[in-house]
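Next up is a structure, given as structure tokens.
Note that one protein chain is taken out, while the other chains of the complex remain in position.
This part shows chain A:
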Amino acid sequence: MNAPDRYERFVVPEGTKKVSYERDTKIVNAAAFTIEREEHTVGNILRMQLHRDPNVLFAGYKLPHPLQYKIIVRIQTTSQSSPTQAYTQAIDDLDKELDYLKKSFEDEKNREDEKLRQGY
């Protein structure tokens, strides 16, 4: 009766932004990104990639409540970088890795198809 519609999990409603950015007032070079209608699938990957960046001092994500479909990613960097820069860099790196992964898989699939066709 009170459950929200299932499509609310991934459809961003009119008026809300998908990604919003809020600078932390008390700590320098720290910010919180609120990503609407995403969950662990993307949050955990982003956090993992941010941890790999040597300029990132703090990176974490959380789902404030399982019935509110958004994640908050908090990033703090050294003075040599900024949270937005770290976020953009992390997603760029992820894109490149996924591209390489897709190509590798397609190559392996073609190799398997060749093997089957030749009756190995």
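Simple rule for what comes next: a contact is a pair of C-beta atoms (placed from the backbone, for glycine too) under 8 Å apart; a residue touches a chain by one contact, two chains touch by 3 or more; residues count from 1.
We take it that contacts and distances are computed from a predicted model.
Chemist: Which name from "Zinc transporter 6", "Centromere protein N", "Programmed cell death protein 2" or "DNA-directed RNA polymerases I and III subunit RPAC1" does UniProt give the chain that's left off?
Modeler: "DNA-directed RNA polymerases I and III subunit RPAC1"
Chemist: Can you work out which residue in A:I27, A:L67 or A:L101 touches the chain that's missing from view?
Modeler: Answering carefully, the residue with contact to the hidden chain is A:L101.
Chemist: Pick out the residues on chain A that sit against the missing chain.
Modeler: So the residues of chain A touching the unseen chain are 6-7, 9-10, 17-21, 33, 35, 38, 40-42, 44-48, 51-54, 84, 87-88, 91-102, 104-106, 108-109, 112, 116.
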